[in-house]
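The structure under discussion appears below in the form of structure tokens.
Omission of a single protein chain aside, the complex is shown with its protein chains in their original locations.
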Amino acid sequence: MSSSSGHAPIVSVGTYVMVFVALLIGTGLTVFAASRDFGALNTPIALGIAVTKASLVCLIFMGVRYNTPLTKVVVVSGLLWLLILFGLGMNDYLTRTWMGVPGR
Amino acid sequence: MADVRQTSLGAGAPAGHAAAHAEHAHHPKQQHHFYSMEQQLEASILGMWIFLVTEIMFFGGLFMAYLVYRHMYPLAWTESSHELNVILGGTNTAVLICSSLTMVLAVRSAQIGSRSGQIVNLILTILLGSTFLVIKFFEYKAKFEHGLVPGPHFDPHELTASGALVPLSLPQGSQIFFSLYFIMTGIHALHMVVGIGLMLVMLVMAWQGRFTPDYYNPIEVSGLYWHFVDIVWIFLFPLLYLLGYHFGV
Partner (left out) sequence: MTAATTQERHSYLDAPYGLKAWLLTRDHKRIAMLYLISITFFFMMGGLFAAGIRLELLTPKGDIWSADMYNKLFSMHGVIMVFFFLVPSIPATLGNFLMPIMCGAKDLAFPRINLLSWYLYVAGGIIALVVLAMGGIDTGWTFYTPYSSLSSNTNVTLAIVGVFVAGFSSILTGFNFIVTVHRMRAPGLTWFRLPLFVWAHYATSLVMILGTPVVAITLTLVALERSLHLGIFDPKIGGDPVLFQHLFWFYSHPAVYIMILPGMGVVSELVAAMARKSIFGYGFVAASSLAIAILGFLVWGHHLFVSSQSVYAGMVFSIITMLVAVPSAVKTFNWAATMYKGSISWESPTFYIVGFMGLFLIGGLTGLFLATMGLDIALHDTYFVVAHFHYIMVGGAIMAFLGGLHFWWPKMTGRMYSEALAKTSAILVFVGFNFTFFPQFILGYLGMPRRYYAYPDELQVWNVLSSAGATVLGLGYTLTFCYLVYSLFKGELAPANPWGAKGLEWTTSSPPPTFNFDEDPIVTEPAYDYKPHGTEVTVG
């Protein structure tokens, strides 16, 4: 339940500390995982841990879980646009030899 | 009604404010073009998130460059990354995570009306942020000494076990890696400096007791900025520091 001024509910210190500990564990995990070679899985593992940590900060520390649907759409759009940049951009670099045109 | 509005817009004098508002009392912190505190808060949070989206796209351009060049020079990426100091980078990550905790506790203190909580946590946040920058400074200094700064003086060296600096041969593309390293962490550090400045302003406002449980928009919105800068680092750390980590730690 939010107050009359529209603020989010008060979250307990305990929850915040748990997230904090999770973030530290995640950091340790990513350093440990990097010391081993998982081949093609190296990057997905590192990014997966980073995304999980970022999500915790975003949803709980930043309080997005309590925000309006509009705010959530804004957050997701930002990430989506990043993916458009990466996706369509890498679409060039990864397909340079596909059409068999000499020199391209 | 028109006269009342003219007075409060033009002069902005607080003294006449209460009298001018005899007709429609509202929270003293509510700005005149909003009809409720709730609308004002929603506008502020939405506004800050839209700004953070612009920051996502700003850093996004750098991550795109990283992605393209990593694809082009995978060996340069791992070997150059090996030259970065994982201990310092990891410590900085932990420092920022701690600062995120103190930040959110500062906002929570405002939420429950604890002035001392706000002040202590804001001070801690500022100290932790500053620690990050100090560690960064030492990192950069080491890069400088090892000749890893791109440009005409790029002359990679590394420290051997005996403490001597020996020349290091890095593959084509390494200079770009280090450019991206300095630019990405540098721009991130700049954002940290702005964040610390913001927190100092929040500290002054908290000290003056300006935040109450039903109005703490500035500190909430500043907190969002601080957490965002932390999230950027959460991605920078593995992408820059950890690629070469399994090459002989």
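Chains here go by letter, A and B, matching the order in which they are written, and residues are numbered from 1 within each.
Note that a contact is a pair of C-beta atoms (placed from the backbone, for glycine too) under 8 Å apart; a residue touches a chain by one contact, two chains touch by 3 or more.
Small disclaimer: the values here were computed from a predicted structure and weren't measured.
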With respect to the chain omitted from the figure, which of A:Ala22, A:Ile45, A:Leu59 or A:Leu85 is a touching residue? A:Leu85
Check the options B:Leu62, B:Ala94, B:Ala142 or B:Val201 and report the residue that touches the missing chain. B:Leu62
List the residues of chain B that touch the chain left out of this view. 1-2, 5-6, 9-10, 32-34, 39, 42-43, 46-47, 50-51, 53-55, 57-62, 64-65, 68-69, 72-73, 76, 150-152, 172-173, 175-176, 179-180, 182-183, 187
List every residue of chain A that touches the chain not included in the displayed model. 70, 77-78, 81, 84-85, 88-89, 91-93, 95-99, 101, 104
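Criterion: only the chains that are shown with their structure count from here on.
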For the chain A and chain B complex, residues of the former touching the latter: 3-7, 10-11, 13, 16-17, 19-20, 23-24, 27, 30-31, 34-37, 42, 46-47, 49-50, 53-54, 57-58, 61-62, 67-68, 70-71, 74-75, 77-79, 81-82, 85-86, 89-90, 93-94
Which stretch or stretches of chain B touch chain A in the complex? 27, 37-38, 41-42, 45-46, 49-50, 52-53, 56-57, 60-61, 63-64, 67-68, 71-72, 86, 90, 93-94, 97-98, 100-101, 103-105, 108, 111-112, 213-216, 220, 223-224, 227-228, 230-231, 234-235, 237-239, 242-243, 245-246, 249
